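A protein chain is absent from this complex, but the other protein chains hold their places.
To keep things simple, chains are lettered A, B and C as they appear, and every chain counts its residues starting from 1.
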Amino acid sequence: MKAISAAVKSVYILMPAAIVMAFLWAPPAQVLGDSSRIMYFHVPIAWVSILAFIVSGIASILFLADRKGSFARLDGIAYNSAEIGLVFTVLTVITGSIWARISWGVFWNWDPRETSIVIILLIYIAYFSIQGAMAHNDNRGRIGSAYLILAMITLPFFAFLVPRIYPSLHPDPIINADRTIFLDDRMRSTLAVAIVSFTVFYCNILHIMNRMMKLQNHIEENRHEAD
Amino acid sequence: MRLINILSCAVLLLPAAGAAIPADRAGEPSVTQSAAQVLHGQDMQKNAPSTEQKQEPSTTLYQVMGVVLFIWIGLAVFLFRLDRRVARLENRAQPKQ
Amino acid sequence: MGKDILRNLRKDFLVEFRSRFALNVSASFAAIVTIAISLTAGGVPFPANVQAIILWIIIFFSAMNGLSHIFVREEDQGTALFLRTAVDVDSVFVSKFIFNQAFMAVILAVVTPLYLFFLQVRVVHAAHFIFSIAAGGFSMAAATTILAAMVAKAGGKGSLFTIISFPILLPVLWISVSSTSAALNAAPPAGGSLLFLLAFSGFISVISFLLFRFIWLED
Partner (left out) sequence: MSTAPYSLTGEGLAKKFGRSALFKGICLSAATGESLSITGPNGSGKSTLMKILAGIQKPTAGNVDLVSGSSIEKTQWLSHIGYTGPLVNPYDELTGLENIAFAARPADAGERAGRLLETFGLGPHRDKKVKHYSSGMKQRLKLILAFLNDPPVLMLDEPGMNLDSAGTALLHSYLESVRKEKIIIIATNDPLEEQLCGRTIKLG
């Protein structure tokens, strides 16, 4: 616990470093110019939203597999992670469409990556509506977890199978316009630093939220004991 | 949850600000043109790179970096204080358990 | 287990046949929407892909009206506990799964001819068209059986079922629409989509089967 608390504090150094590197150290991309700098925010944010999704999926699997209840509040961790994931998914969509507007001229054109992030968004929305419908229901943790697992399993069907079966649906040249930009070493290392710092940022928020959840439960239990 | 609401507002500003200037610089040489105008104006992409290579340090880039850093510092202070407060509460809760 | 499944299926068909509530709602919804679209179109045929999209939208929403009923009814009428004491978990899932497939088949059998009749659809590849509709409907019913159980346990409130089904069913709808529109076009359709749908429904059925006990059994 102490070790995690200490480790996630590195975000206070990592994040400013990533920001300064992204603006000053990394050279502008050849085709896109300085607008490419949004990459150092957009890519890590997208990565965090997928990471949060996977973490909540894994926490859900563990929650259902762990019938003895030896790990407490795994469903709460899944819920918190999904909450962070939802925010980051929205941010990914916003930054992504700004970038798309700058480089392709349109805010939205349903390429595979945009499609998959929107599906993640829909899954989160569905997850929160089902959680909301069961505010005081004992089944809440299990049903929400089962839904997240089911959703996580459908995702690969989008991400990998669909573009392969229907190549014509997704105009490749558009995605390649930014995928094939040459990344030099400085750009690559800046991106790496940004990804690491956003990941640590995510861990930091999740850690704090989990602790807050624990405190909340503790307070409510004590209040009832006082009755 | 309150935490997540505040975070969402703050983090939302971070990349949006980052996006704004680059658009400006990538546009026509006139540095005074505002980011919003560029975003909503005509197309600004393909002709940009040729004029881009001057390496003349633009103040806009620094300004945006300043804004992003400022937002980050605010966020970091918020997170740090929250962390401290949670730790304090945890310490108070522990002996009773 | 086989006997349990048969007992439960017989009971479900009997109950559903006596009330016919879900089926009536779904079928009338399909008829009303089809006629409304035909009316607004004023007899002008749509392009093939638009026809495919509209067809699947009608199928999706008609099915959404009825597919959750199988579990929601048990909770609403307070018979879930009786079902639980009489039939074991796995048999409950399998029989409800089969029932939903049958329900979906009826919906498709109602919607598709109506649609073809009212909207001047010209089917170029008849066999491919039928297979696309059947495979799409099969995957839809396969994926929603467990979601129906979740909604029932969550209180079965209104449109919750549609909201949580949509992200899961999106790949199915997507593939079904493009496969159907290929069957309405002169271009030769590819068989890959049917394979995808079968793989998807097989996969999701197995996962649902494994997850079902966590939803059905209470703590």
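Note that in this section a contact is a pair of C-beta atoms (placed from the backbone, for glycine too) under 8 Å apart; a residue touches a chain by one contact, two chains touch by 3 or more.
Note that the coordinates shown come from a computational prediction; the quantities given were computed from them, not determined experimentally.
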Touching the hidden chain, out of C:L14, C:V44 or C:A186, is C:L14
Write the list of chain C residues that the hidden chain touches. 3, 7-8, 10-11, 14-15, 18-19, 77-79, 81-82, 84-86, 88-89, 218-219
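Definition applied: only the chains that are shown with their structure count from here on.
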Chain A and chain B have mean C-alpha positions lying a whole-number Å distance apart equal to 18
Counting in whole Å, what is the centre-to-centre distance of chain B and chain C, each centre being its mean C-alpha position? 46
Where chain A and chain C are represented by their mean Cα positions, the distance between them in whole Å: 31
At least two other chains touched by the same residue of chain B: list those residues. none
Sort out for me which residues of chain C touch chain A in the complex. 143, 146-147, 150-151, 153-155, 157, 160, 163-164, 166-168, 170-171, 174-175, 178, 190, 192-193, 196, 200, 203-204, 207-208, 211, 214-215, 218-219
Which residues of chain B touch chain A once you look at their complex with the stated criterion? 1, 3-4, 7-8, 11-12, 14-16, 18-19, 21-23, 25-26, 39, 43-45, 48-49, 52, 61-62, 64-65, 68-69, 72-73, 76, 79-80, 82-83, 86-87, 89-90, 93, 96-97
For the chain A and chain C complex, residues of the former touching the latter: 64, 119, 122-123, 125-127, 129-130, 133-134, 137-139, 142-143, 145-147, 149-151, 153-154, 157-158, 161-162, 165-166, 169
